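A single protein chain has been removed from this complex, and every other one stays in its place.
First chain written, first letter: the chains are A and B, and each begins at residue 1.
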Amino acid sequence: MLGEYLPILVFLAVGFGLAVVLLGLGLLAGPRRPDAEKDSPFECGFPAFEDSRIKFDVRYYLVAILFIIFDLEIAFLFPWAIVLDTIGVFGIVAMGIFLTILIVGFIYEWKKGALEWE
Amino acid sequence: MMEILANFFGAFLPEWMVTLLIILIKVVAIVLPLILLVAYATYAERKIIGFMQVRVGPNRVGFKGLLQPFADMFKLIFKEIVIPARSNRFLFLIAPLLAMGPAFAAWAVIPFSDGMVLADVNAGLLFLLALTSLGVYGVIIAGWASNSKYAQLSALRIGAQMVSYEIAMGFALVGVLMASGSLNLGDIVRAQSGSIFSWFVWPLFGLFLVYFISGVAETNRAPFDVAEGESEIVAGFHVEYSGMAFSIFFLAEYANMWLIAALTSLMFLGGWLSPFQGLTFLTDMPVLGRVFGDGIHWLLLKASFFMLLFFWFRATFPRYRYDQIMRLGWKILIPITLVWIFAEGLAIALGWKPWL
């Protein structure tokens, strides 16, 4: 099994390496003439009137939290889906209960308006 | 051929170096065609959308503009990489790398034809899901490091959008796994062999649609491209990027599009399997049999079809509003996949397997 993951490691390294080479090529071959206007953050032609670090709606964080929970659910579903033949009806029913409990949570989200984007 | 190379290098190099070298050669053999595909995807996109809008598209460089991608590349290399004054220089330059790494490494587990795969891992699909979830970092870090309002807004939008569609995508994958019984992509394709009617697209049609739509959203392509919405936040997370730094994001985006296209073909349309499978009078023909038989050309053809869909969507659909995107992801796609998984589980519990 380990032998199969070595190519992935090499591939990841090649991917990063390629990006480094391209970036280095761009930095070397391109001109470098900075000036204050060019280096200022883009803002539709006006000078920026406030710092770009603004506070954001908490809703974005709620989406991220809900995502973690659903991601875990997927992690539970993956091994289940490939052993359906061996675990039989018992295993399928077990997952049915698991999903039903979580769908109750999903309905709660829905009814509470956590999925609304105002 | 690899044995000849192994013997050749084995004469003067230690064994582990030979192994690494062979892998490196294989990786390059995947990466170079991939870059070429990406380059010509940009050309094809401009040509196709041009035709759809009754224009000619690029036609100056080379015959019918065929050298346009190279012209673009050389132009971008000689452009200045502007690093904004108040940005975080280190993270600003690292972000493109983080976008590129996962977009390319995912190709390691893609089977191009029967047995033609670099890393034949057991948990191939899980690996792909894990890698695609890393793609969001390049964007978030790029958006934050730029220290620009537009970039930051875009990073936040894209972050929430990508994670939302990843759920629908993951659930759709579960449906495929239930039908194939394996996480290995090669096995998933082999489970679809038989005839065109054994492809998973028929019993799992809903999941197929959900998967491809989520794929479009995941790559931030139109109509889900609020992250770059040029009319509101100019170019989104890469507004401050120029020259090669920008083109790396571009490269990663197109590599991801090809990835989604290839995965959709592998999981739902039988990958390298020929649609004429089972029709022996066609596949047994002396020369044409190779064309009608299974092979990498079918995967390329199917993936190209999905690329065409990507471009077609861009030319056809107006951009979704952000609240509509979130609604589609959470309130439509996720319920569809959940219902589908339940139905599939019920069918299996009753011993009825439509895909066999």
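Methods note: a residue touches a chain if its C-beta (ideal position, glycine included) is under 8 Å from a C-beta of that chain, and two chains touch if they have at least 3 such contacts.
By definition in this document, contacts and distances are computed from a predicted model.
**Q** I want to check something: the complex is missing a chain, and I'd like its UniProt protein name from "NADH-quinone oxidoreductase subunit J", "Phosphate transport system permease protein", "histidine kinase" or "Stage 0 sporulation protein A homolog".
**A** From the listed options "NADH-quinone oxidoreductase subunit J", "Phosphate transport system permease protein", "histidine kinase" or "Stage 0 sporulation protein A homolog", the omitted chain resolves to "NADH-quinone oxidoreductase subunit J".
**Q** Just one of B:Tyr43, B:Phe127 or B:Phe311 touches the chain that is missing; which is it?
**A** B:Phe127
**Q** Have a look at B:Trp107, B:Trp144 or B:Phe224 and name the one touching the chain we're not showing.
**A** B:Trp144
**Q** Which parts of chain B are in contact with the chain that was left out?
**A** These residues of chain B touch the chain that is not shown: 16, 19, 88, 91, 121-123, 126-127, 129-131, 133-134, 136-137, 140-141, 144, 152, 155-156, 159, 163, 166, 183, 323-324, 327.
**Q** Extract the touching residues of chain A with respect to the undisplayed chain.
**A** Chain A touches the chain not shown through residues 1-2, 5, 9, 53-62, 64-69, 71-76, 78-80, 82-83, 86-87, 90-91, 94-95, 97-99, 101-102, 104-106, 108-109, 112-114, 116, 118.
The rule we apply is simple: only the chains that are shown with their structure count from here on.
**Q** At what distance in angstrom does the C-alpha mean of chain B lie from that of chain A?
**A** The mean C-alpha positions of chain A and chain B differ by 15 Å.
**Q** For chain A, which residues count as touching chain B in their complex?
**A** Residues 1, 4-8, 10-12, 14-16, 18-20, 22-23, 25-27, 29-34, 36, 38-44, 48, 52-54, 56, 60, 63-64, 67, 70-71, 74, 77-78, 81-82, 84-85, 89, 92-93, 95-96, 99, 103, 106, 110, 115-118 of chain A touch chain B in their complex.
**Q** Looking at the complex, which residues from chain B come into contact with chain A?
**A** Its residues touching chain A are 19-20, 23-24, 26-28, 30-31, 76-87, 93, 96-97, 99-105, 107-109, 118-122, 125-127, 129, 133, 146-152, 156, 159-160, 163-164, 166-167, 170-171, 173-175, 177-178, 180-183, 234, 239-240, 243-245, 247-248, 251, 322-323, 326-327, 330-331, 334, 338, 341-342, 345, 348-349.
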